[in-house]
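Every protein chain but one is kept in place in this view of the complex.
Chain IDs A and B follow the sequence of writing; residue 1 opens each chain.
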Amino acid sequence: MIEAYFIHLAILVGIYLILALSLQLALGYTGLINLGHIAFFAIGAYTSALLTLNGVPFILAILLAGIVSAIFGFLLSIPTNKLKGDYLALATLAFTFVVYAVTLNWTSLTRGPLGLPGIPKPSILGLSFSSNLSFLILTIIIALAVYFIIKRIVYSPFGKVLEATRDNELATKVLGKNTFKIKFIALGTSAFFAGIAGSLYAHYITYIDPSSFTIMQLIPILCIVIIGGLASLKGTIIATIILILLPEPLRFIGFPSSIVGPMRQIIYALILLLILIYRPKGLFGMVELE
Amino acid sequence: MMKKQNKIYLAIGIVAVVLIAAIVMFTDQNKKEDTIKIGSIGIYSGEGSAWGIAAKNGIDMAVEKINAEGGINGKNLVVDHQDDKGSATESVNAFNNLVNAKNIHIIIGTTWSSTGIPLVNLADSSKTLMISPSLGKPEFNEGSKYLFNTWPHDYLLSKDLADYVYNKGHRKVAIIGAEELWVKDQTNAFKNRFEELGGTNVIIVEPLPSEKDVGTDALKIKNADIDAIVSTTDGILVGALVAKKVAELGVDLPMYSITIDQAAITAADGAYEDMEFLTSLNPTSEFKETYKNKYGITLDIGGPSAYDATMLIAQAIEKTGSTDATILADYLANVKEYSGASGKLISDGKGGFNYDASTQVVRDGTIQEVE
Partner (left out) sequence: MSSIAFQLLINGLIAGAIYALVASGFSLIYSTNKFIHFAHGAVIAFSAYVLYFLFSVLGINFGFSVVLAIAFASLLGYGIDIAVYRQLRKKKTSSVILLIASVGLLILLESLILILFGADVKTIGFIKVSKGIEFLGAIITPLQIFIIITSILLIVGLFLFMKKTKLGKAMRAVSDNKDVAEIVGISSEKIYSWSFIIGSAIAGIAAILIGLEQNLEPTMGTNLIIKGFAAAIIGGIGSVHGAVLGAFLLGIVENFGIWYLPSGYKDAIAFVLLFIFLLFRPQGILGIKRRAEK
């Protein structure tokens, strides 16, 4: 049925939107080239899955997923504080690899490559969200909440400080601001929301394994943020919708399903390259990637 | 460049086009109502695809036969094949696609336990009938009344292998396993039974299926004091890689295995020569011939069992006059015996079917009967 299909797409848009907005906070507004964002997604997903599989109620699990991810975000910001530009990008990317290696090898906790199947659908105060429609409503509520929270952060005085740090960290320091603390908070908050997205993802797909969180999954998110434009929440929303929906017709043109996957990636990669070359501000960006 | 206004319109336009295209495609598909739709999820590309494609062919063969004989209650059977590429995530996506997007609640699949077990809860809660033609863990069909299996459980054959190896006189073995859900089951079943009989499992190596450089694992085997090597990796290619490396290191010991297929033998590049193995793939010669004539390739695991699964479903639909998954599942639960292409299937009462295994050997790079 068509509705079921669109509900599925809408849920994906919602989850990726939360993930993209959280990356936007770190990358677009604070200037942190965090290529390791998928690691926070993974940490949130695994935390939430493990907790609920052991009987912890969903509300607690999703919050803890965000908190645990945030803690890692805070931790990561410490040694990376002095790194700039490509070294920061590389270190955060390496962080993704390390998290992947941990989920793969800490088999007593994560079951390694066997993954975690049977993740329960969310249930809050007795209300079960097992149908896709109810899950969509849950996702929309959370996505809206995340959007408004991030919007408030970004338009607040603290948001201005974030952007100042992005534009000229030295000057910001000179003006007396503790840029380390600023980046610390930004990365931790960004990780918090990524963890929330991870939890939603785990409870929707009901199965996760280490291969769900690799550099492959980074590409769509990175594309969304860059194509939508840095420091533009509106751009992120529109880019998420476009990028998630755009490859879908491929499914119906009759390509075998083994082609659809790589074709999606090619489309994303091509658009990313074109935007980087011809329109680095993206669709609605305020700043150029630097 | 464009004004902000126009950019927004462009974006909305793109989205609208996409949605309209999807709607058009969809309504097109729903026009054919006089068919019975079933789905399949299997490994149709990449590692493991030998079994998946065999199953796919088996299903297609059955569907062709059924439709040629007038269909089921007058309606033609149509299959929607989905490739899970051996990935559990893809398998879940494929399941959602079939069940949620296309409202298909009768599915044949999956090829491996690692892609099938994640679907157990989903199948149960969405009331979807699934029959697997080749996965090995009993947790699948025992996990829900909607799930069945026309391939005997891995652990049964693994236990039999332990007896076989012990009876050949071996007491100290190395096991080549892998860090994979059902391979671990087979490894443990063999290991426990072998120890029960009085043998010793001197060393067990379990590399990740994606591992390319298995030199150290092979070295550990070379270094061990053993009189035989057992492989529980079936069609997982890293097992063949380890065997190849072990051969390179100059180790020449008898090898035993279960459920080996041609793809694994080719990947081992000669290292599996003279290996004896147990397998549940003993189809009727009639089926073997028909398959060979139709597809030009030798039959592989999953072929006859997928054929039987399709036939069983067709029988259920015909006898109950319904395509409702719950009714069909109840019917199938009452099937005690079935003579199919795989042999004589005997129900274990829990959704699984068993039949006889046979012993075969690898000679000149091909599978042959033991004389």
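The criterion applied here is as follows: contacts are C-beta pairs under 8 Å (C-beta built on N, C-alpha and C of every residue); 3 or more make two chains touch, one makes a residue touch a chain.
Since this is a predicted model, take the numbers as computed values, not measurements.
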* Asked: What are the shown chains in contact with the chain that isn't displayed?
  -> A, B
* To do: Could you tell me which of A:Y16, A:Y46, A:F72 or A:F95 touches the chain that is not displayed?
  => A:F95
* Structure fact -> Out of B:E206, B:D234 or B:D300, only one touches the absent chain, namely B:E206
* Structure fact -> Which of A:Y5, A:Y29, A:F58 or A:Y268 touches the missing chain? It is A:Y268
* Just one of B:T216, B:S339 or B:S358 touches the chain that is missing; which is it? -> B:T216
* To do: Using the touch rule from the top, list residues of chain B that touch the missing partner.
  => 45-47, 49, 85, 179, 205-208, 211-217, 219-220, 223, 237, 244, 247-250, 267, 269-271
* Using the touch rule from the top, list residues of chain A that touch the missing partner. => 33, 35, 79-80, 82-87, 89-91, 94-95, 97-98, 100-102, 104-105, 112-113, 215-216, 218-219, 222, 226, 258-259, 261-263, 265-266, 268-270, 272-273, 276-277, 280, 289-290
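Heads up, the rule we're going with is that only the chains that are shown with their structure count from here on.
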* chain B to chain A touching residues, read off their complex -> 1, 4, 7-8, 11, 14-15, 18-19, 21-23, 25-27, 44-45, 82-83, 85, 87-90, 92-94, 96, 100-101, 103, 114, 117-118, 120-122, 125, 179-181, 184, 208-209
* To do: Using the touch definition up top, name the residues of chain A that touch chain B in the complex.
  => 1-2, 4-5, 7-8, 104, 107, 112-115, 117-118, 130, 132, 205-209, 211-212, 238, 241-242, 245-246, 248-249, 252-253, 256-258, 261, 279, 283-284
